[in-house]
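Okay, so here's the structure we're looking at.
The complex is shown incomplete by one protein chain, all other protein chains being positioned as in the whole.
And now, chain A:
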Amino acid sequence: MSEKTEKTEQRLSVFKTYKLYVGGKFPRSESGRVYEVTAKTSAAGAAGKGNWLANVPLSSRKDARDAVVAARKAFGAWSGATAYNRGQILYRIAEMLEGRREQFVREVADAEGLSKSKAAAVVDATIDRWVLYAGWTDKIAQVVGGGNPVAGPFFNLSSPEPTGVVAVLAPQESSFLGLVSVVAPVIATGNTAVVIASEKSPLPALSLGEVLATSDLPGGVVNILSGRTAEIATPLAAHQDVNAIDLAGADDVLAKELEIAAADNLKRVLRPQPVDEVDWSAKPGIDRMTAFLETKTVWHPTGSLGASGSSY
């Protein structure tokens, strides 16, 4: 009897190996490096200061390059999918997140030093944000596109198209709500993303990869890297096959550097807002979607206009 109780007490802990999410797969860093992630100080949090949480991959510039290749490969099918289909998939992500709510509450509490109830509120807001952008996929075209009144026998139409591969520097402080608030609008409109997770608290981001992998989201649409933001962002900003970069997670010095590097192939750059003023829980509007959209305008000849002023 006593032997049996001892056995149950001695059960070995099963630690989770956090890995990158690139091209629909979960590789380790090409460099083989890892770094330690610790819980944030908190009076209410379960984990105390300096508590080790996990070892996560320390990505290199080659991981960034591989992620861009995966994102480029996924772009054709994702941007070509119907907006309605993209909306279904984004909603599916929200459904999957709901099922793993407990896990994310724990991870967000550790990452941001929040109490359990506050962390739960953050996770709920995050899931709602996915739902919000899922709804926007097939509506954004009506808001920013449409017919233009032109002089002459033309039917003139503008429609928004995705920019391409977008490098996203996720916010450093808001490790989950902030992350989703910058990633969801990028992919909602048909772009593909290479995301650099928060440097100090990447665990919610890496776990999000597991959710994305099981949500019908094609591999490569979102690629998540963990590591030193500056180290990974620099080659991404200079990369000729990246079409845009969102600098949400860069400080002033890094943002300036990256902007200069990004100018080389005329990337679209979304500058970071001052950190103190960002309230990720506020209603987001559509700015983050339109930042990575191009407008295509088509002139369709209608033939000579009749006396009524219209030929159709």
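In the analysis below, a contact is a pair of C-beta atoms (placed from the backbone, for glycine too) under 8 Å apart; a residue touches a chain by one contact, two chains touch by 3 or more; residues count from 1.
Assume contacts and distances are computed from a predicted model.
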item	value
Options "Deoxyribose-phosphate aldolase", "NADH-quinone oxidoreductase subunit J", "Cytochrome b" or "Hydrogenase maturation factor": UniProt name of the undisplayed chain	"Deoxyribose-phosphate aldolase"
Listed residues A:E36, A:E102, A:D241 or A:E294, member touching the removed chain	A:D241
Residue touching the undisplayed chain, where the options are A:V37, A:L53, A:V68 or A:V168	A:V68
Absent-chain interface as seen on chain A, which is shown	65, 68, 72, 235, 238-242, 261, 264
